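All protein chains but one are shown at their positions in the complex.
Should a chain be cited, it is by its letter among A, B and C, assigned in written order, with residues numbered from 1 in that chain.
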Amino acid sequence: MLVVMRHGATQDDIHRVVTIIEDMGYQARPMPGKERTTIGLVGNDGRVDGTRFSALPGVLEIIHITKPYKQVSREWKRASTVIDLGEGIRIGGKEVVVMAGPCSVENEQQILSAAHAVRSAGAAVLRAGAFKPRSSPYSFQGLGEPGLKLLAKVRAETGLLIITEAIDPATLDQVAEVADIVQIGARNMQNYALLRRAGQCRRPVLVKRGLSATIQEWLLSAEYILAEGNPNVILCERGVRGFDTATRNLFDLSAIPLVHGLSHLPIVADPSHGTGRRDMVTPMARAAVAAGADGLLIEVHPSPDHALSDGAQSLFPKQFATLMDEARAIAATIGRGMAKCAGVPS
Amino acid sequence: MLVVMRHGATQDDIHRVVTIIEDMGYQARPMPGKERTTIGLVGNDGRVDGTRFSALPGVLEIIHITKPYKQVSREWKRASTVIDLGEGIRIGGKEVVVMAGPCSVENEQQILSAAHAVRSAGAAVLRAGAFKPRSSPYSFQGLGEPGLKLLAKVRAETGLLIITEAIDPATLDQVAEVADIVQIGARNMQNYALLRRAGQCRRPVLVKRGLSATIQEWLLSAEYILAEGNPNVILCERGVRGFDTATRNLFDLSAIPLVHGLSHLPIVADPSHGTGRRDMVTPMARAAVAAGADGLLIEVHPSPDHALSDGAQSLFPKQFATLMDEARAIAATIGRGMAKCAGVPS
Amino acid sequence: MLVVMRHGATQDDIHRVVTIIEDMGYQARPMPGKERTTIGLVGNDGRVDGTRFSALPGVLEIIHITKPYKQVSREWKRASTVIDLGEGIRIGGKEVVVMAGPCSVENEQQILSAAHAVRSAGAAVLRAGAFKPRSSPYSFQGLGEPGLKLLAKVRAETGLLIITEAIDPATLDQVAEVADIVQIGARNMQNYALLRRAGQCRRPVLVKRGLSATIQEWLLSAEYILAEGNPNVILCERGVRGFDTATRNLFDLSAIPLVHGLSHLPIVADPSHGTGRRDMVTPMARAAVAAGADGLLIEVHPSPDHALSDGAQSLFPKQFATLMDEARAIAATIGRGMAKCAGVPS
Partner (left out) sequence: MLVVMRHGATQDDIHRVVTIIEDMGYQARPMPGKERTTIGLVGNDGRVDGTRFSALPGVLEIIHITKPYKQVSREWKRASTVIDLGEGIRIGGKEVVVMAGPCSVENEQQILSAAHAVRSAGAAVLRAGAFKPRSSPYSFQGLGEPGLKLLAKVRAETGLLIITEAIDPATLDQVAEVADIVQIGARNMQNYALLRRAGQCRRPVLVKRGLSATIQEWLLSAEYILAEGNPNVILCERGVRGFDTATRNLFDLSAIPLVHGLSHLPIVADPSHGTGRRDMVTPMARAAVAAGADGLLIEVHPSPDHALSDGAQSLFPKQFATLMDEARAIAATIGRGMAKCAGVPS
């Protein structure tokens, strides 16, 4: 950490900062510059709260050098984390893992039909929500527990892995019994009680980026899970809040290479929520693979025009099959393959 | 709701939309325009999910006319809600209610000292966190239950009302036993399990605006609480995420008159989090009162340079006393007074 | 400037940075930390381009300590700049200067009527555009030169000072002949050819903040004008681009105390563009005065429902008179008065 003094700060001002740093048990290194003195704090283990300094007399600003996250950082662990999801599917390595399915489980026929469609097109994981967080208290909130049971049935019948969302610490364990991957949604990215519970479960956890989360805040939320002892975290870019209402969100695809540089964790992209428009899902899914995403999260519905939620951004099964072909071809150009559900002919 | 058809949409496209609207039990009113046909959906009770239409052939866009919130709307209830907080303090009426105190309860001496300071300057409510949501798992997370006990003690000793934050459905009831106002923080604005539990408690609830929440999303979060049967909701503007790192947040003061127009609920302003800088708290607190805020939430610490959190944005007690004098004078220019803690000489 | 090396940077990496700094004629001060080495560049006169370092091997990030602006900074000139606008009106001192009038000059009767209305309510300066920058090529673009002539006539007849916008280097001098203050609009905040021309004219220049300009970029645009020899610059906050379409812009009122801390230049607020809604102009104008603004820019139209532009955010003359009364009362609470047009009875 670096304390930058104002032009004109007095020796007393500088001395006060040095004393506080030393009182905290760190070393202070004043460095007089042409216009200002800066004081380095050496020995910061990431726990120093810079706000203790920022309003002291003569202080201009506080600059953090050490990143506040640790275990998720590639500086901490050089090699990429490869997570075994089960059934031979691994994420974070050479293969791109596609997770597809409807926004929510609506009924047995719908979810089975969706599962067969995405499986035959080549998806390895079925996505579908049983618990749905909705902006309005009057919107469809998901089937809840019965939805989880349908997912378990589909898993047994198709061999697809399951990813589904947990929205409450009280029901997370129920979700984790059925899910191969527990999803934490964007609105809950800073719901720390939920993150802690996810850190205590034995399943891989996918953490969606919050609507206006910086990359650092997002990595810190992942850090909560690792700090509880669960190393299997997948990040998911799903669009941030932008200023243009032409799309539902602003899909920040550059998060893919950026996170790959900062962290060893796998990162996937969700172009369905990222754009909110069916006609943009396929080009942006292709782009995500080209940018190096370790997986895709895609909304597919057997009959999008009758979906209870997110119909406008759900692909028709046939569109999804085309997307899979294009994604496979692009993955090959950068030396990657697509993860396959066991028993699906290649 | 209005379905806007593309220039060149066919009669079949239009007919399909009309049929779906009628199947849903509403009336459809096609309106041919010079360039495009638009189809009105009449009878919308706020529950129609527009995404069912937006990707149909020939559809250009969906326009929502009815607001998705109801009970919080001034169209629904004309008169401003005035909430009785206890001890003769009411918010939402003529008097501005100032809630002040440290970011977190640190120990008995600190919280008592802060309470006496803000009380003697004229605050009516003591603010201080026992449970603290922090971006990093390694930061100070608050004293928890012992902190709540200290707050109860201070309440008994000073007569100040208490506002403190709940961060988990599992501990909300504990918080509500001590607090006169239960605070829902910005990061939890869309934590629906928490909002529901807050809607079931008997205390007034203050809902901070999420970091990138639109006014509509914020009102919908309040709607969750009213929908559970708790009509006593206070809104709090505390800054949104901006693009300029010169301040911690972008303090959106225009939310005050905007919310007053849309909703009957009281709204207060938190310039401490809104700006993140001590030198800006006083001018922005004055501005909030001038804009019509029903209250202020201000961080004050007996010794800001030694605060365990948010030191840089906490006022010294003396600065707070000056702020109270200025706020009182400005309130008077628009015909308002300041709520007073019982037993404090005027 | 500070070059932060990665954890694990080699001695060669560090040496390379040191050598480049010394080759540029500055001193390098390596400072080994617990986790990383940082290298200070001493002697930076504000012209070092940090991008030369940020992609070198072993470099993690570049941190700027010296601000890139100079002449506009309060570190450079401690005392607030007070600008003499003519006719005894001065801005930047004790008195708040209100500039009011219609969005654009439409015809003689309209502009005269507006001028008399704002003058009798107590405004000191008439605002009205002759050249209008419009998003669409098909919108009304202002009367141009004939509009300037009408403004000159109104100035002679009423004694009001004139502020009007220049949108092109080729016509700026024409504008400066009539205007007491030349306005640079938000869209042109980084039109450097226009800023340079404004720096060469003899009139005070008001620079509106760009739609997504940081405070630093805004001050740099003012610096362009001072660098050409014109010290009389007024800054104007008029709202930035936000994510919520409930208001036209996000009015960033905290820019007032922030700029007052960083710069000696006067700063005014424009709540008409800042909110885009008539019902919010008065509360936000009050708030601006309470926050310490040195002036206000307010749209007033004799008949807003028939305005050729910006009708929805223009006040009726009677509303403006009320606003002036409230603003005056609030100014008094912080020890300020209102500048008055010569010859207007107090």
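Basically, a residue touches a chain if its C-beta (ideal position, glycine included) is under 8 Å from a C-beta of that chain, and two chains touch if they have at least 3 such contacts.
Just so we're clear, the structure is a prediction, and the values are computed from it rather than from any experiment.
Student: Which of A:E35, A:E145 or A:D252 sits in contact with the chain that's absent?
Tutor: A:D252
Student: Which of these touches the unseen chain: A:V42, A:V82, A:L112 or A:A290?
Tutor: Within the whole complex, the residue contacting the unshown chain is A:A290.
Student: Among the options C:V18, C:L112, C:A312 or C:A332, which residue touches the chain absent from this view?
Tutor: C:A312
Student: Determine which one of C:R52, C:R90 or C:H116 touches the chain that has been left out.
Tutor: C:R52
Student: Looking at A:W76, A:F140, A:F243 or A:F316, which residue reaches the missing chain?
Tutor: In the complete complex, the chain left out is touched by residue A:F243.
Student: Contacts of chain A with the missing chain: which residues?
Tutor: On the chain A side, contact with the omitted chain comes from 212, 214-216, 240, 242-247, 250-254, 256-258, 261, 274-275, 277, 279-280, 283-284, 286-292, 326, 329-330, 333-334.
Student: In terms of residues, what is the contact footprint of the unshown chain on chain B?
Tutor: So the residues of chain B touching the unseen chain are 2, 4, 6-8, 29, 31, 33-36, 38, 40, 42-45, 63, 65-66, 75, 241-243, 245.
Student: List the residues of chain C that touch the chain left out of this view.
Tutor: These residues of chain C touch the chain that is not shown: 20, 46-47, 49, 51-56, 68-70, 133-140, 167-170, 187-188, 190-194, 211-212, 217, 220, 223-224, 227, 241, 277-279, 304-313.
Please note the rule applied: only the chains that are shown with their structure count from here on.
Student: Whole-Å distance, chain A centre to chain C centre, using C-alpha means?
Tutor: Chain centres of chain A and chain C, defined by C-alpha means, are spaced 39 Å apart.
Student: Rounded to a whole Å, what is the gap between the Cα centroids of chain B and chain C?
Tutor: 31
Student: CA centre of chain A versus CA centre of chain B: separation in Å?
Tutor: The mean C-alpha positions of chain A and chain B differ by 27 Å.
Student: Spell out, as numbers or ranges, the residues of chain C touching 2 or more other chains.
Tutor: 242-243, 245
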